[in-house]
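Moving on, here comes chain A:
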Amino acid sequence: MRMIGKAGKAAAIAAIAALALTACGRAEPGTSSGTTGATGGFAQDSAIGVALPKKTSENWVLAEKLFNDGLNSAGFKPTVQFANNGVAEQQNQISAMIAKGAKVIIVGALDGSQLGTQLQQAKDAGATIIAYDRLLLNTANVDYYVAYDNFKVGELQGQALLDGMKAKKPSGPYNIELLAGSPDDANAKVFFDGAMKVLKPKIDDGTLKVLSGQTTFEKAVTQDWKAENAQRRMDTLLTGSYGTASLDGVLSPNDTLARAVITSVKAAGKPLPVITGQDSEEQSVKSILAGEQYSTINKDTRKLVEHAIVMVKDLQAGKTPEVNDDKSYNNTVKTVPAFLLPPVIVTAANVKTAYVDDPVLGPLTK
Partner candidate 1 sequence: MNALKKLFGGDTRQFGMIFALVALIVLFQWLTGGITLTPGNVINLFNGNSYILILAIGMVLVIIAGHIDLSVGSVAAFVGMVVAIAMREWHIPWFLAILLGLGLGALIGAWQGMWTAYVGIPAFIVTLAGMLIFRGAQQFVGQSNSIPVPREFQYIGAGYLPEIGPATGYNNLTLLLGLAGVAFVIYSEVRRRRTAKALGAEVSETWVSVLRLVLICAAILYATYLFATGRPGTSFPIPGLILAVMVLIYGFVSSKTVVGRHVYAVGGNRHAAELSGVKSKKINFLVMMNMSIIAGLAGMIFVARSTSAGPSDGTGWELDAIAAVFIGGAAVTGGVGTVIGSIIGGLVMAVLNNGLQLLSVGADWQSMIKGLVLLVAVAIDVYNKSQGRASIIGLMMKNFNRPSGAPGTPLQPDEVTSTKETISREA
Partner candidate 2 sequence: MTSHTTHTDPVILEMRSITKEFPGVKALSEVSLRVKAGEIHAICGENGAGKSTLMKVLSGVYPYGSYDGDIVYQNEVQQFKDIRASEAAGIVIIHQELALIPELSIMENIFLGNEPTKRGVINWAEARLRSTELLARVGLREDPDTAIKEIGVGKQQLVEIAKSLNKSVKILILDEPTAALNESDSQHLLDLMLGLKGKGITSIIISHKLNEIEQIADSITIIRDGKAIETLDVKADGVDEDRIIKGMVGRALESRFPDHTPKIGDVFFEVKNWNVAHPQIQDRLVCKNSNFFVRRGEIVGFAGLMGAGRTELARSVFGRSYGHFVSGKVYVDGREVTLKSVHQAIDAGLGYVTEDRKSLGLNLLDDIKTTTVSANLEKISKRSVVDTNKEFEVAEQYRKSLRTKAPSVEEGVAKLSGGNQQKVVLAKWMFTDPELLILDEPTRGIDVGAKYEIYGIIQQLANQGKGVIVISSELPELLGLSDRIYTIFEGAITGVLDKEEASQESLMKLMTSARKAA
């Protein structure tokens, strides 16, 4: 019993000591900057978080470098991270950025609708949230959206597909197949819808035929934007529906998938159809120069990152960042003020002029 008394006493002392140490209790709310949006501004050397999705294309790699360089040279302390292992990782990364006291968090979401809790945390901690490239859905806690006009991208792709096929074969009907992006990327559906706005009427009037019959977004998706998934689907479509019929065009939402389609068609020994793309990846620009891929979209990552950093600087200075669309982007909870940059379609016709300013792609086209 003596022992018990001792042990109990010791523990009690430890308990009291521990609480005494912390006599002030929890920190008062509002000691952090606590404000949102544009009112206060914050220190020049604040932490800035940039949460990017999976490192699956050259553009994301480039974006990482640009964000690091741009934010560093502006005097900020950037944390730029990719979520290669899924949504859960991105959630934890955003939490870590909040813990580090990030004043602005730029989010290129892996799944725009699965970050609600962390965005709430960020807001509570007083951070401003900018959705980068992909809109954050189902949350009130997103302040700005900066992106290329993705619906426009889809429209341009659809139009390019029509133009390209017409140039090859003056009159229809044309056989086409449709590829969409990953279903967990909010933009994928926007691209597809934009393209379908142009293509749907032509499908309805019989100018375009989708022999596989797979014309809805759900059927056309490419999980995780993975080339292998697109290639596998294309292989199946070619053997299933194009044994004898010719394939005139393929709507591909980006360059990685476009090249997967080219690989698949070549493997099947078929003539290359007109294939669209997006992102201006180096390989695809070469492919366009070689006359294989028909088109890509130039959404210069440099400009997008540049503008995102401009927004951060505005917020730091206490200014309201400029937006040019405060009506279109409703995320089911609020309409997010957006700054949209215009995309440019690139085909063999304008490839030489489109990348004049680009340090990597420019030399390729000379």
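Regarding candidate selection, all candidates are chains of the complex that A comes from, given by their letters.
Everything below uses one rule, namely that contacts are C-beta pairs under 8 Å (C-beta built on N, C-alpha and C of every residue); 3 or more make two chains touch, one makes a residue touch a chain; residues count from 1.
This one's a predicted model, so the numbers in the text were calculated from it and none came from an experiment.
Q: With reference to the defined contact criterion, which of 1 or 2 touches chain A in this complex?
A: Answer for chain A among the listed options: 1.
Q: Can you list the residues on chain A that touch candidate 1 in the complex?
A: 2-4, 6-8, 10-11, 14-15, 18-19, 21-22, 24-27, 29, 55, 79-89, 91-93, 95-96, 98-100, 110-117, 120-121, 124-125, 137-139, 183-184, 218, 221, 223-224, 332
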